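My questions all concern the structure below.
Apart from one protein chain that is not included, each protein chain of the complex appears where it belongs.
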Amino acid sequence: MYTFNRRGLLYVAAGSSAAIALAACSSGAPPTTTGTGSASGSTNANRQISQDAYDAVIKGGPVADDATVSASPWATKIKGASFIKRGGTTTGAIFSLKDPTTGRVAGFDAGIGDLLAHYITGGTDVSKLTQVAQTTVDTRETMLQNNTVDIVVATYSITTARAQKISFAGPYYSSGDSIQVKADNTTIKSVTDLAGKKLVTESNSTAITAIQKFVPGNTPTLFADNDSCVAAVQQGRADAYVLDESILLGNAVKNTDLKVVGTPFTTDPYGVGVNKVDPAVKAFVNAFLQKIIDSGDWLKLWKATVGVYVEAAPTAPKIGSVPGS
Amino acid sequence: MATDTATRVLFDEPGPRGRATIRIATIVAAVIVVLLVAGAVWQFAVHGQLAAYKWQFFTYTAIIQTLVVEGIGNTFLATAVAAVVAFPFGLVLALGRLSRRQVLSRVSTAWIEFFRSMPMILVVYAFLLALPRSGLVLPVFWMLVVPMILVSSASTAEVFRAGIKAVDKGQWEAAQSLGLSPGLVLTTIVLPQAFRIVLPNLLTGLVSLLKDSTLGYVVSYGELMQQGKELVAYYHYMIQTYLVIALIYVLINWLLTRLASWLQVRTGTRKTAAAPVAVDLEPAQ
Partner (left out) sequence: MDSIGGMLRDNAAFLLNGVLTTVGLTILGFVGALLIGTVVAVFRVSPITPLRVVGTVYVEFFRNVPLLTLLILIVFGLPDIGLLFPLFWCGVLGLVLAGSAFICETVRSGINTISVGQSEAARALGMSFGTQLRLIILPQAFRTMVQPLVNNFIGILIGSSLAAAVGVSDITNVTQQLNIRYAEAVVLFLLSGAVYLVFALGAGGVGSWLERLVSQSRIGSAR
């Protein structure tokens, strides 16, 4: 091993000089485009949630008057802390995605959290309104139950089973599972074509049960996050990706070699998870949700986030219309 | 042409024809290696993965900051905290196992044998998925570090046990015949020597811990792998990002291992190449 000494030093020297050379020609900011293999110049691939537009929507949201806030001890605590603790993720495209260069999290779910924080605290520095705590399918309920987080906004599907442990405000968004395939795929057009195909989905999503129901006998490959599943389809490891339609549409816009086929074959209402102990908390958040729907801010948020990738604006769901909400 | 012991075991000292054969073989081998490397590079190029923008990406200050400062910083933090807790704990376990008290010995042995056979990812999943259902949700940092500590304590315990046993029995006997109590013998005579013997192994254990920290990818703690995951979520340069990250890990771990080698020589505990000290106390992880 010791005769290697000089050569080892040589390698280290070569490596460090390469690193120094790289650092020397380092420029300021990375490209804002999220490029993929096919830089076909299509304007779609360059679409990005604009941080400024997002901030403007949040700042333009309604602010609760003092009476409303002081009537709720939960809201008073949040106002005192001047930020809200949201359970969620930072790697969810369109709904809650962290920009690695700025550290800011933006998306539809992030926006609901920020709007609620703005509503309660009236704060105008959007970057300080929310603190995101990473949650998973298994930690979500517990973190609400022991108040580690104030709310959970994380494409959190409302189910009666979950509603027994925590409360759901909303639904604030209605989606459904759809199918994503490679752009040149002509064999898969709807859920009935999925029989016998290699499917992939996220390991903690409700899409797994959807697949069990609509494509019985098929065991999908499970990956931990959206990008692994996207890569699986792009690289040919799987024929189709089943997940929430909005996320798939976002994938398709960022990756021009993918497309979404068929219409959603399930309904997936998303709710804001809150602690169950005090029913007034759920009422408070529901009142807030109704307010932003009525004032048009819900639609503005949608346009600034999901709307960047999807054309047709949906109508806001009816609060309390889903069992469990 | 180094003809150290190992080489001479397999190959004869080359005579003139041997040297000629070696020269030809060297050229042929060199050509084959160059061809293989060129082939790999060509494979990259053919699939568009050599595009400049995909590699220049790593020169941007913001990216370097994310990867190096946050990623490596958090990796070191998790590893250091785990080591600071696991190493002393491992020593305690080793002493427990060697103790003459049956209960202590059995409990320590059970702990050690259990966690030595347990994959760390299983322990992480248990903390991530199982414990929350009974109400215990740890901060993400501890969801990574506590499993690291549990698993590392077991292997560290074995390292210390081997070290204590490696101290010459004569030392024990001499110290005890001088009238020192077993406790004093341990702390003043045996442990310092054992420690010197196993120091390189502890560094190997540190390298192991550093490799274990990559499971931050699973719990979403912001160490280097997680930063890679977030970068890929945004920019989609999969092979470039993960290749760069792999090289960073190799560099760091290689430096740590060289440090271990140097320490082995410096403390004079390096035995001859014929019986290298504790090469495989650490399972491949």
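Think of it as A and B in the order they're written, each chain with its own count starting at 1.
Quick note on the criterion: contacts are C-beta pairs under 8 Å (C-beta built on N, C-alpha and C of every residue); 3 or more make two chains touch, one makes a residue touch a chain.
Given the structure is predicted, the values throughout are model-derived calculations rather than measurements.
Undergrad: Taking the full complex into account, find the residue in B:94, B:157 or B:207 that is in contact with the omitted chain.
TA: Of the listed residues, the one touching the omitted chain is B:207.
Undergrad: Using the touch definition from the top, which of B:85, B:104 or B:118 touches the missing chain?
TA: B:118
Undergrad: By the contact definition given up top, give the residues of chain A that touch the hidden chain.
TA: Looking at chain A, the ones touching the missing chain are residues 4, 37, 137-138, 203-204, 208, 221-224, 228, 231, 235-237.
Undergrad: Can you list where chain B touches the absent chain?
TA: Residues in contact with the chain left out: 1, 3-12, 14, 22, 25-26, 29-30, 33, 43-44, 46-47, 49, 113-114, 116-122, 125-126, 129-131, 133-134, 207, 210-212, 214-215, 217-218, 225, 238-239, 242-243, 245-246, 249-250, 252-254, 257, 273-276, 279-285.
Simple rule for what comes next: only the chains that are shown with their structure count from here on.
Undergrad: Approximately how many whole Å separate the CA-defined centres of chain A and chain B?
TA: About 36 Å, centre to centre.
Undergrad: Please name which positions on chain B make contact with chain A in the complex.
TA: Listed in rising order, the residues are 2, 47-48, 53-54, 57-64, 66, 128-129, 132-133, 135-137, 140, 218-220, 227, 229-236, 238, 251, 258, 261, 265.
Undergrad: Taking the touch rule as given, give the residues of chain A at its contact with chain B in the complex, in rising order.
TA: Answer in residue numbers: 1-3, 8, 15, 22-23, 25-31, 34-37, 89-91, 93, 97-101, 134, 136, 138-139, 141-143, 145-146, 148, 224-227, 231, 254-255.
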